[in-house]
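Yeah, one chain of the complex is gone here, protein chain that is, but the others are all in their spots.
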Amino acid sequence: MIYEPGPMGPDAVSGLVGPGRVSGVRGALRRRRSRLGDHAYSALRWAGAGLFGAVALGLLVGVGSDSSAALQHSGIGFIWSGTWNPAAGQYGAGILVVDTLLTTAVAMVLMVPIGLGTAIFLSELAPRWLSGPLSTLIGLLAAVPSIVVGLWGLLVLTPIFANQVEPFLASVPALGWLFRGEAYGPSILLASVVLAVMTLPTMVSLSRTAFGGVPVADREAALALGATRWQVVRRAVFPAARAGVSAAVTLAVGRALGESIAVAMVIGNRPAIPESLTTPGATLGSAIVNQFAEASPGLGTSSVIALGAVLLLLTVAVNAGGQALLRSGSGAPAHTAGALR
Amino acid sequence: MSVLIAPSRRELVRTAARRSLRRRQIVGRIVLGLCVLAVVAAVAPLVALVYFTISRGVGTLSWAFLTHAPTPPFIPGGGISTAITGTAEIVGLAIVLAIPTSLLAALFLFERSGKLAAALRFSADVLTGVPSIIIGIFAYAVLVLPLHQFSTLAAAFALAVLMLPIMIRADEEAMRTIALDLWEAGIALGARRGRVARSVILRGALPDLVTGNLLAIARAAGETAPLLFTLATPLAAMTLLIYTDGTQAFPSAQRTAWATALVLLSFVLLLSVAARLVAWSISRRAH
Partner (left out) sequence: MRAFRIDGRAHAPRALTSPRRVAGPLAVLAITVVAAGCGSTSASTTKRAAGSATPASANLLGAAYDTTTSAAVTLNGAGANSIEPFFETVFYQYNQKNPNTTVNYSPAGSSVGVTDIQQGTVAFGDSEIPMTASQLAAATGGTILQIPVDLGGVAISYNVPGLTKSIDLDGPTLAGIFDGSITNWDDPAIAGLNPGITLPNLAIKAVHRADSSGPGYDLDQYLIDTAPAWVTAIGTSTPSRTWPQASVGIGEQLNTGVATYISQTSGSIGFVEYGYALQNGFVNAAIKNSAGSYVAPTEKSIAAAGAQATSLSATDFNVVNEAGAGTYPIANFSWTLVYQKQSDSSTGIALGKLFDWVVTSGQQDAASLGYAPLPSNVVSLAQSTIRELEGSAGTPLFAS
């Protein structure tokens, strides 16, 4: 058999070479069977890819077309304007978008310092016997289903927030105005706390990967110059890991934007501009959870699906940005964001 | 260093260096303290979650609870067996739908280069972030509305759509850990491409494939939103049951919710731990 190598690349190679050049009838038969087998395999591969492509396309097209009725009715201003009051025939996503962005922002303010500090501790400052088990523990938090976090938020956190935390926060001298008003319990603040708990593991694991990607030589160089451990982190590790950490934050934001069930359980379902962080609110996700099933077919359902379209646009944009940052940074596998959250 | 500094200034330099070191050490200690605080704040919710789930759920847990069908609120002897078997059915069917498709699609992405593969890869990356509630709406539109019924198939379809992009990317990354020359060697020996895929790629990547797929399954098993619009009754899945019972005011219903949450949490954590054990044991064997 003569084997002639071709340019690199799996399919390019096999395209040129085929199943080897054996002469004669035996070779012809073997080649024919191989070619059929190859065709079958190739067809299977196309089937798999095609199925996935069809599903992806179907999802995007379906959401888009089902929301078209609502967008035709309300115009593109649907996204930023108006009130959400289906009974009065008012369909405007503006307040829901504001609340969604607000809960996510507050969740990030709470979560990023904690997540970053934890990642720094685990990857730079902790003794090895501690960092292994601790990071496993935090990774397990990623596996907790969102409904369980929502249950805990609803049954455990809500009374604590209504009776102790929110009144306390309202009395804090400098920041009290952020938390003024009736302490109902279910509120923007509570939803943000729940979101922070749920996005923390993503942040920690992706940040650790980013820190891990910094070459050891950089750290050693800093140490050789007389830096303390914190200075090593600040001067050598951080700058190199910036892309990875930004990716971590961005992906956490994407996750927080899309969370619906847990938020619906603790946010209080009030589609109005919140006066303070302790006011109830309503996000895009929570509105869909609560209103999809009972929306009147036609304009009602289409409007709820249009909310989904807005949410989809937001999360897709944020996630695409996060994935791009990941690739530009450490090149760590992006899928872990989905599986490990 | 003292060689380069004039003797008269040596003391000055030493003091300055000592002070700077002291300051930097203090800053380092402060930061360490803050980081420890951060870790405590990060771990505390997990500990609280697990504590409350166990303490409020374990009292209701019993063999009868797991094996009896539900009964109306004030009739004793009920359990969550329909929810457990329902979740198993839905997840099982979703696995059957998702794994072959994702493996084939991953092989497609791994073995081919070009614009189509790049576009599919990008869509998979982006689709991993689609909110699960939207996937539920999609399944409702595709399988519930046209057929005029809620069904486990629709629920399984929703979970499969959820898992597909995650599995595809995990599978492809797993395959990329195989050395390319092994693949080329297989093709050079005259084997059919499908045979090479089976014996070289899948076999070599099996540990990572298993890990990645198990993690995706664990995630799907814990989802509620996709099931909201596809199942006929909350008794058909554990996550839905937790949602419905947990939002009731009756203490008995809430206890059921906690116990179901405990069962679900144990199952999901077990899957995640199993996935990590596979990865760890394989990486130990390879070294």
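The chains carry the letters A and B, assigned in the order they are written, with residues numbered from 1 in each.
Everything that follows uses one rule, which is that a contact is a pair of C-beta atoms (placed from the backbone, for glycine too) under 8 Å apart; a residue touches a chain by one contact, two chains touch by 3 or more.
Source: prediction; values computed, not measured.
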Have a look at B:G57, B:P131, B:P207 or B:G222 and name the one touching the chain we're not showing.
B:P207
Touching the hidden chain in the complete assembly: which of A:Q72, A:T136, A:N163 or A:S328 does that?
A:N163
Given the contact definition stated above, which residue among B:L66, B:L145 or B:V273 touches the chain not shown here?
B:L145
Interface residues of subunit A (partner: the chain not displayed):
85-88, 154, 158-159, 162-163, 182, 184-186, 264, 268-272, 280, 290-291, 293-298, 333, 336
Had the left-out chain been drawn, it would touch subunit B at residues 71-75, 82, 86, 89-90, 92-93, 95-96, 144-145, 148-153, 156, 170, 174, 177-179, 182, 198-199, 202-208, 211-212, 231-236, 244, 247-250, 279-280, 282-283, 285-286
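In this section, only the chains that are shown with their structure count from here on.
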If you average the Cα atoms of subunit A and of subunit B to get two centres, how far apart are those centres in Å?
12
Sites on subunit B touched by subunit A in the complex:
21, 24-25, 27-28, 31-32, 34-39, 41-43, 45-46, 48-49, 52-53, 56, 100-113, 116, 120, 122-135, 137-138, 141-142, 161, 164-166, 168-170, 173, 180, 183-184, 187-195, 197, 212, 215-216, 218-219, 221-225, 228-229, 239, 242-243, 246-247, 254, 257-258, 261, 264-265, 268-269, 271-273, 276
Residues of subunit A that touch subunit B when the two form their complex
1, 3, 9-11, 13-14, 17, 19-20, 22, 30, 34, 37-38, 40-42, 44-49, 51-53, 55-56, 58-59, 62-63, 66, 113-118, 120-122, 125, 134, 136-152, 154-156, 197, 200, 204, 227-231, 251, 254-255, 257-261, 265, 285, 288-289, 292-293, 305, 308, 311-312, 315-316, 318-320, 322-323, 333-341
